[in-house]
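A short write-up of the structure that comes next.
Complex shown without one protein chain; remaining protein chains in place.
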Amino acid sequence: MNTNLLVVITASAVFYGTPLFFAALGGVFTERSGVLNLGVEGTMLIGAVTGAWASQHVGGSAWFTVLISILMGMAAGALTSLLHAFLCITLRTNQTVAGLAITIAAGGVGLSSYFANIWEVAANPVDRPIRKLDVLGLGDMPVLGPIVFNQTILTYVSWVMVAVASWYLFRTKIGLQLRAVGESPQTADAMGINVVKYRYLHTVLGGSLAGLGGVFYSLAIVPLWVDGMTKGAGWIAIALVIFGFWRPGLTLVGAYLFGALQSLGTALKARNVNISGDVLDALPFFMTIVVLVLISSRFAHRRLGAPASLGVPYEREER
Amino acid sequence: MQSAVRMTGIVKRFPGVVANDGVDLDVRPGEVHALLGENGAGKSTLSNILTGLYRPDEGTVEVNGDEVHFSSPKDALHAGIGMVHQHFRLVETFTVAENVVLGEDDAPFLMNQQAVAARVKEISDRYGLAVDPSARIWQLSVGEQQRVEIIKTLYRGARILILDEPTAVLTPNEADVLFNTLRAMVTEGRTVIFISHKLDEVMKVSDRVTVLRGGRTVGTVDTANTSTRELASMMVGRSVEFSRVTRVNRADTSSTVLELTDVTATDDRGRVAVQSVSLTVGRGEIVGVAGVAGNGQRELAEVIAGMRGFNAGSISVAGRMLQSGRARVAIDSGIAHIPEDRLHTGLASSHSVEDNMALKNYRSRELSPFRMLRRKAIRDQASDLVDRYDVKTPNTSTPVRLLSGGNVQKVLLAREFSAMPKVLVAASPTRGLDVGAIETVRDRLVDAAEGGVGILLISEDLDEIMSLADRILVIYEGRIVDDLSADGADRQRIGLTMGGATQEVAQ
Partner (left out) sequence: MRTPVRLERRLEQPRWLNWAIPVISLVTALVLGAIVLWLTGKNPLEVYDRILERGFLGKRPLQGTLITATPFAFTGLCAAVAFRMGVINIGGEGQFYVGAIGAAWVGIAMTGQPVGVAVVAMVVMGMLFGAAYGSIVGVLKARFNTNEIITSLMLNYIAGILLNYLIFNSRSYWRDPRSMGFPSGKSIAERNEWTDYVIGGVKIPLGFLIAVIAAGAIWVLYKRTRFGFEVGVIADSPRAARYAGIRTRSTIVLVMALSGALAGLGGASDVGDFRHILDAKGLQLGGFGYTGIVVAALARFNPFSTLLVAFLLGGLTNAGYALQGPDFPSGLVGTIQGLILFTAVAGEILVRYRIRPNRRRAQAVAS
């Protein structure tokens, strides 16, 4: 392998890893509050179709259209996860089934496809996509150019976000309280923290980030609406949350690793390097299983911080 | 004088139970006020109302003369009420300092660990509550964790402290240290509400006592003008006397039914919890294992019952060697086990009474020939046992979680005794039961011993061990540190060895 290939792969790893990161960061917030959301895939698709619709229908300058599309995609994702929050937190239903229900109802053959049909999103191209920028004219710079200076605005947003998220989770009072809610809601409640509020807010925040990831697919990667276009990115995001040990920084690293694996096959094939793309496609899933086995002991949980009450509904007056 | 806390006519209902049924409580400022009652008398519910965790269905709460309506624990904290729960409310993966600031409104948005640590240090020095602010909770002992809980309430400036059964996890000596801390706080003008069902410590630490029974207030008395006997009869509604149970047949210790040799085992975290324990139980002998909670008792019981593997040593029942961690082998060898956690370990609580009666012998040919269940045989067995052990249940298909604590324990005893065991391992068999049920359980244990069953009685209740056991072992940090005959055993010596003092010092 030469450096050129490495640069191409790294650049596309960052590009393809960005939506994975958004969805996974959303998962970090959601799961840190103790809620497991398996509806990420469906939420991303709802975000993607809403973003695509907005970009076709909102006028004004190109930047304005893109901004509104992003915000609408996020809002749609937030609404979808609000449903999950209502089912899991208020109605205390089984979180696995509720999340799957969202993915089935909203997914490739569900609501997102229905919306695409009735809004006629698929029929038209997305002509105001999110484009890669040439930051400070440095996009042609060797090595760093394609990786650092020739990405979409959302990639730069994600870099800011990873810092803000880490700071929020581990340095602020609210982050401490959020982690307490996910670890031990009984304790948090006894200390006067509103468990329900924290769970709702962070589930919805997680959903809006999943929606953002979806918008990246329909406006930056493809840019066109195709039914089920996220092709399992939502599930990869769920794996990534574990892979990144529920930490924003490690999640970003994991997202780029998984992104690299996604692009590696195509890049290698183009250069006649004979590695089966299927093996590379399967690697993220294999690696997640391995990581899961490694962190499953109680001992590891204490050190690595899987939220102890993940997936467990909280009920105060239980006797 | 104005009351620190006045609760009037408190009613709190839960589905199927009335936990508080018109409770009155009046606490003066600057006193240690004990709230005495049996398990299920409504003490915890009352304190949960006072700390805003539950809302009363009826009644009023006044703090320092003002009527209050707490809708969350936060409101109670604002009113200066802090609570130390029996089950600690601590986040295990957080540090002491993080736990202390958790949920505090005035804490700065950005955390400042050093500043918090300094304040924690100041409080712990002032009241003798030694603890390292940067340690993580799961690394601390239970006693240290309790100190963190107390520091938490003081850090928030609580003027009224509620402690729910605080001595259950402490050695007698640690309990004395706690009492000193409480007195120091009262001297400073704080008010302490001390919840307990132990008469002796109530007499020792409190200024006044309010007794609850069956969700109602029985009365409030000055500690100086009352006696253990009076409090006991207020608590249970009749006069009771626990004395040493007299045994008709003495144990035949010549034939050993249970023998452990240098058994070592680890707890769930992989730390050594049982350390080269050797012990024997003779036929018809009751051997008590005394110790403070968390010194390896649970693990010891589980190792013998085959629920937990052991790393070294050997266990034999009537000469037959047991395999490590094979509950089925232990059951088939004649070991019966009454676990500490009855509803979730000893019983499948959502299952019916009849299924639970068959929980250990469903594999028998009578109940499941050719691996197919005979429901009728299972039902017949259950009705028979329900009659013989006087279990109060609507019918045999009622889920056991709907039964009262005493009847739950009866279901367990019925099943375990009917298996004709050689050895019975009983862990805290009377904890959480009311007086009547306690007597039944104790009688059954003594009957079984007289029938030849060797009993290993593991309990944190020293009185229970003193009154039932023929021989007493003391466990400390997973080791058997003392072995003495129950006749003329010295309470003080046991108390000291339970706390880790060596025997020489104790003597």
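Letters A and B mark the chains as written, and numbering starts fresh at 1 in each.
Convention: a residue touches a chain if its C-beta (ideal position, glycine included) is under 8 Å from a C-beta of that chain, and two chains touch if they have at least 3 such contacts.
Only a predicted model underlies this, so the values are computations on that prediction, with no experimental measurement involved.
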Which of A:Gly17, A:Gly47, A:Gly110 or A:Pro146 sits in contact with the chain that's absent?
A:Gly110
Touching the left-out chain: which of A:Phe22, A:Phe149, A:Phe216 or A:Trp235?
A:Trp235
Hidden partner interface residues of subunit A, rising order
36, 38, 83, 87, 91-94, 96-98, 100-118, 194, 196-197, 227, 232, 235, 238-239, 242, 276-278, 281-282, 285-286, 288-289, 292-293, 296-297, 318
Interface with the undisplayed chain - residues on subunit B
15-16, 55-58, 68-71, 75, 305-307, 326-331, 337, 339, 341, 344-351, 355, 358-360, 362-363, 368, 371-373, 399, 402
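Rule of thumb we're sticking to: only the chains that are shown with their structure count from here on.
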Can you work out the whole-Å distance between the CA centroids of subunit A and subunit B?
46
List the residues on subunit A that touch subunit B in their complex, please.
171-174, 176-177, 179-180, 183-184, 186-194, 298-299, 302, 305, 308, 316-317, 319
Listed in rising order, the residues of subunit B that touch subunit A in the complex are 14-15, 17, 19, 51, 53-54, 72-75, 77, 83, 85, 89-94, 98, 101-105, 107-111, 136, 138, 268-270
